[in-house]
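All protein chains of the complex are present and in place, except for one that has been dropped.
Chain nomenclature is as follows: A and B, assigned in order of appearance, with residue numbering initiated at 1 for each chain independently.
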Amino acid sequence: MAAKILVVDDEIIAIRSAERVLRSEGYDVEGVLSGREAMLKLEQNNYDLVLTDLKMPEVDGITLIRWLRNVKPSIRIVVITGYPSQETIKEALELGIIDYVPKPFTPAVLSDVTQRALEWRKCGCEAEKSKEEIPPAMLSELDRVVKEYKNKPGSLIPVLQRAQEIVGYLPPFIQKRIGKGLNISPAEVHSVVSFYSFFTMKPRGDHNIRVCLGTACYVRGIEGVLEKIKDSLKINIGDTTENKKFSLEAVRCLGACGLAPVMVVDQDTYGAMTPKKAMEVIGQYDPSFTGATAKEEAERQLNKEV
Amino acid sequence: MPRLTVGDLQKIKEKHKAEFTLREGGYRAKVTVHMGTCGIAAGAREVMTALLDEIANAGIDDVIVTTSGCAGLCAREPLATVEIINAPPVKYCDLNAEKIKEIFREHIMAGNPVEKYALVVGCETMY
Partner (left out) sequence: MEKVRTNLMLCAGTGCVASGTAKVKDALQKELEKRGLEKEIKIVLTGCNGYCAEGPVMAVYPDEIFYQKLTVEDVPKLVEEHFLKGRPYQKLMFKEPEKKTAIPMMKEIPFFKHQVLRVLRNKGLIDPEKIEEYISRDGYQAAAKALTQMTQEDIIKVIKDSGLRGRGGAGFPTGLKWDFASKVKSDIKYMLCNGDEGDPGAFMDRSVMESDPHSVIEGMIIGAKAIEAHSGYIYVRAEYPLAVKRLHLAIDQATEAGLLGKNILDTGFDFELEIYLGAGAFVCGEETALMRSIEGKRGMPRPRPPFPAHKGLWDKPSVLNNVETLAQIAPIILNGSEWYRSLGTEKSTGTKVFALTGAVNNVGLVEVPMGIPLRTIIYDIGGGIRKGRKFKAVQLGGPSGGCIPEHLLHTPVTYEDIVATGAIVGSGGMVVMDENTCMVGTAKFFLEFTTDESCGKCPPCRVGTKILMDMLTDITEGRGKESDIETLEDLGRDIIATSLCGLGQTAPNPILTTIKYFRDEYESHIKHKWCKAGVCRELTTFLIDEKLCKGCGACLRACPSKAITGEKKMPHKIIQDLCVHCRTCYDACKFKSIKILPAKFQGDPAELEAVLEKSKREAE
């Protein structure tokens, strides 16, 4: 069966040319002129791939992508844009698009990207992600960053920081790619990655929980909070939960001692934590989170059976 | 901003004074919401939003709302400073949306500082 593709663009010419190219490749293509129309279509039908513009009146591309990630996360998305500003591309990448095509595009590029996007299989287990499973858009963004910094002295750490922003973590092949790009030996790249606690070689969950182990937090009882979080998420510091929702990190002082004990989820700081409050905060990020420890869950199970 | 010369610094200072201070700028009141990391974590954004809503609802344009960094007393965040023309500034602490609405009605509109939420009156020492 032919793959079903939805093209979203406020310019009719762009839709027409995409249709022409992709139909000749044998795909089933439909086009809509606005984000709102696209939502209606997407609600009613199933598609394998959405090609969308970013700049559109009313519902723009980012809004559409965000909505789609929530409603139908399995649909693959490729961005077609005339204005690939770093900010929007970064945002789109964070939302999980597979690739982007700059406008105007040649037929060859469009059919190539479409084919790759359809073949790209999302891997269920993040930890085993290999080179093939990193979306090409991420890699080309990474290469762009490497190129930008190439001739600047001392650029390894900034590049690694950007790479971690783009990919989420720094697996060995990413480190190699960066080393090659900057003309630095892989060993040196690895030695820097392993030296700084900011860098991680393991993939993180959807939400990153950082618990502050500063003195003020210690004096005001962060240890109890940390224990409770570890027990309830059933992970240790540095690990990610089984459902890939949360990762847990311990950090040396977040500099928010006035709010001690403190934890940060993604970019938001939460102060005056108690074990109970920490559970409520985590619950905000995952409605299915109960805060129960393994022991409590076992007890509950037992009670149910009785 | 165009490139500045030494003389421009003084001009900017005077212009700013003329536009953003109560007496010279023609404003009646100025509210500063303190938004450092701790203020934001304690809920300063909600306080700010509530205040802006109140001002919009009241349809007034002689009150300046501005943000600033940490006020120093992290334990009592969110903090805001309310300054009415011809009166010393009053710092309010432990704020929330409800409290700032009351402060808006009582202090900013009616001119009576809300004692129960106020921390201190006046400004800090520097020399």
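One rule holds in what follows: contacts are C-beta pairs under 8 Å (C-beta built on N, C-alpha and C of every residue); 3 or more make two chains touch, one makes a residue touch a chain.
None of these values were measured; they are calculated from a predicted model.
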| item | value |
| --- | --- |
| Residue, one of A:Leu22, A:Leu68 or A:Leu156, that touches the chain absent here | A:Leu156 |
| Chain not shown: contacting residue from A:Ser24, A:Ser185 or A:Thr215 | A:Thr215 |
| Chain not shown, touching residues in chain B | 1-6, 9, 12-13, 16-17, 20, 32, 34, 36-37, 40, 66-76, 79, 81, 85-90, 113, 115, 118-127 |
| Interface residues of chain A (partner: the chain not displayed) | 153-158, 160-161, 188, 191-192, 195-199, 213-220, 224, 251-258, 260, 267 |
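Please note the rule applied: only the chains that are shown with their structure count from here on.
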| item | value |
| --- | --- |
| Averaged-CA centre spacing for the pair chain B and chain A, given as whole angstrom | 38 |
| Sites on chain B touched by chain A in the complex | 37-38, 40-42, 74-75, 77 |
| Residues of chain A defined as touching chain B within the complex | 255-259, 262, 268-271 |
